[in-house]
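One chain of protein is taken out of this complex; the other chains stay put.
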């Protein structure tokens, strides 16, 4: 079985960090392929960056042809999940949806700790889309930019801890969701420290897609995820036109 | 005052049709500028097309510099509205939001008649986003592709009529919203025929943005619509990088 | 085009304040007619006052006959909007609905600053009715009575400022809605001061109705806004009986 | 204990019908006082009639002074419930709220059978206000006007039966609520005929208010039901001004 | 008329406390029968205790045969209400549903003061089930265990008072609901002290069931409350098998 873990931003070190965590937890026989957007934003912080991350994401996925069994999109905004589901028929999940599903399985409520305030409305919207508007108590921003999460000596972890404490006491959250792919390495330590599930979505998403693929389940071809209709794409986007 | 009406697909005849309707209803002193995506899909039918329409849309808007007072996005999927609001500080509205706002002002409930079934979940999602999940009784597809709406001798209008009748009697809708920019020219005739408000979003959106701009109101710069952070966009998407 | 701006309370100075703001922003060719309830409460603060403001409101509107193209109801409780829509077939909007529609077009979330605590549940209910129960973060009362807002040397503006600051920081609101017609003159100054959209509904409502009227759109006659059935009204309310 | 059952329309025969049913079910020691609006609409069918029924309703209640222990408002639109709660401190309930509370206690879901289609949105709105938007499967109109319900030889009961059957089979409702005070006499027979709870609100509301009053519970004076502030009511509505 | 007030925990002193309050408020002619679970948990604090309280509850109710006219379940978790409704055809209500219905009749919003934090999600879930997710501002735990409420010299009342004050000022609740059967004796005193309705569910539930029974209303036999199908129950639970 071949699962793609794709980073829709173009920073390869983030992909490597995700692959480091995810490659440890796949089942025997699962090949995990890490992909990075070949072009586009170096990080996704808000609607504008998100918009320009979808074409390279879909481009990279399409280049894999039919030789994949499932896709994990490694950005907590679940960037491009819907068009990827339309394009492919294998299971596709974003790390936000995966993490929120795990959180509602392990706890009655949760809060999310994300990076910047501008991402909060994006994630509030995803919580609503995924039916978690009641279970998700609050989306909290630690105000550390995505790429600074990689600096182990930066203020990132201290600010994340401050928000976790506010979530546990102020929001009465029963679990914590880490709201950025760049936090993939922090979950285990924080789970132990706070004695509460601290969930990051990359590994959860990989296990989710691996499980669905093992069961032979596929994305529906009816309704919203019907394959793109054949049509003309003009100009330099011609190469993105749906296959006939 | 200068309002941009932008068609995020690359079919100029659709822009012309929209401009034909909209240019009749602007106030004296309002200049209406019609723009068409310079590249990308010829029509937007579902998630995949939508994803590739956003870069050319934002590209076209950015080329206008600061010389605009408001933007109408002329696709009923409200393609790219959120990143456009982040990029600009003038009012930006999509024709779906404008039409749904008008419908809830003129009636207690409405149904939407759109083109293809694959767009129905996209619009159900917008109804939820806009708080119209109760007022919107049903999204109905007439199963006529977007570009075939231009064929005046095609089956399009008959199928739209059949869905309107089902909406009035089956859904007990008090108003009808036409769910495609290509239906802009049908509203007046259908309003008269069915003695019920039949609302299309292009003209409503133009009047909405014109009104907000006249009042000097601007898009919030806090939270989700904060301007994009300066950062590197790699490869051939480098030119889309946010301005410093 | 003739738009009526009606104040459902009987204090003419409030009508004058609203007219002062609104008359500046109508399009060329729009005549704006200010009406004041000829009898009834001098201000509307809670359910009881509201109930007694509807008959004089409808009475004043009916006296205009068919010679109007749209109606703005100038009270943030949207007093009498539903019966007015039943009675007339032109567009009718209250300033709360207009302001909330503008807020959700310009920002992802907003808080409302109203006058007294007793109005908060009234407005929470309107937020729900208009599908803004998620976008509206909180209704805040500055505890300044309606008629005291006219006193420019009173504590009104300081208290409004305190609530705006609480809304921006405590509620994380992306925009502010001023929740009383008497605040119509404060919006521009506060918008500049806080660098965030501060929206008051009177001018927005006038532009909304002007726009709908310009498009020839009318209130639905089906369902809840069907015209009143002809029937007997007994006693001294006989004169309010629906026209045959 | 003295409970007022007030009919907000001015048709005394409807009050008598309600009193006939309700007087049979009060507890020993409960005095039930039937009141009828002294002026205003002869029946309440839609928003316009409703607006003109509230002043006579509040007028009649106020004339009772402090000598009452609870109020039932005998119109399924729950006309004037909110201002009556502000004016009085005894428990006040409308027959819609009472019936919906009973329905959700006796069954997992219900449909409502009301008179005319124009009342359906009014009642859908009440279902939302009362938190019954999920339990209430559908509001159905039998298209019999209110006052024709009194004609025992008219088509009323046959049309009600047709809607009940549609509700049980089409809506999969587990209970039926009769959505007009004029149907008060039909419930027992229909309950037996369909072997399902058929609930009318008049008697339920009387028992609810009687129970709350027996427990000494009163309407909250905080927030939305705070007593009206003392102020001037101009003109011929001066007599409705709140008591000092 | 014979109403059963059943305590699903096995602590008879709690039943006595409830009976002491409830027996004072029944109508002449109503016999109130207090039952206590003959076996099982001594108090219900969270999901686990709740699960083991249902068999003894249903067992005790079944032993009453057909000789009862209504049932009140005296635990604020509304333990076993749904299976009891399936088993019986008389009205059955839990004290949480009864108290929340009263609170939404007497006030626009309320907060609940319960015992331990582990019960908060249970009650949040009931608020949702009963359609009170908007009216219920917050469920607050005073962190006093159920059985310690009986100690009149303990810290219980002081902690309850602290939470009431937080609810009135922090949550802007218009009424208070006491969220444990063991608080039945506190309501009157707190109502007077805080000049706001403080509602406990035992007495409200008794009046509610007494009222429904007086009207001859019964639990629906359609859908979710259909009587249990005859079938085999194996082992030592054989005696709980549904009657043929």
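Order of writing sets the chain letters: A, B, C, D and E. Residues in each chain are counted from 1.
Keep in mind that, in the parts below, a contact is a pair of C-beta atoms (placed from the backbone, for glycine too) under 8 Å apart; a residue touches a chain by one contact, two chains touch by 3 or more.
Every value quoted in this text rests on a predicted model; they were computed, and no experiment measured them.
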Worksheet, complete the sentence: Contacts of the unshown chain among the visible ones are A, B, D, E
Item to complete: With the full complex in mind, choose from E:25, E:58, E:127 or E:213 the residue touching the hidden chain.
Response: E:58
Fill in: Selected from A:55, A:74, A:91 or A:156 as touching the chain missing from the view
A:91
Worksheet item: Of the residues in chain A, which ones touch the absent chain?
Response: 25, 27-29, 91, 93, 97, 101-102, 104-109, 130-135, 168, 172, 174-175, 188, 191, 195-197, 199, 203-204, 207-208, 210-212, 214-225
Discussion item. By the contact criterion defined above, which parts of chain B meet the unshown chain? Give residue numbers in ascending order.
Written reply: 117, 120-121, 124, 128, 133
Response to the item:
Contact residues on chain D toward the hidden chain run 108-109, 134, 172, 174
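Throughout what follows, only the chains that are shown with their structure count from here on.
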Worksheet item: Which pair, B-C or C-E, has more C-beta contacts?
Response: B-C
Discussion item. Find the pair in C-D, B-C or B-D that has over half of its contact pairs, by residue number, in common with D-E.
Written reply: B-C
Practice prompt. Using mean C-alpha positions as chain centres, tell me how far chain A is from chain B in Å, no decimals.
Written response: 29
Worksheet item: Between chain A and chain C, what is the separation of their C-alpha centroids in Å?
Response: 43
Worksheet item: Among the residues of chain E, which ones contact at least 2 other chains?
Response: 108-109, 133-134, 172, 174
Worksheet item: Chain adjacency by touch: line, ring, star, complete or other shape?
Response: other
Worksheet item: Touching pairs of chains, which are they?
Response: A-B, A-C, A-E, B-C, B-D, C-D, C-E, D-E
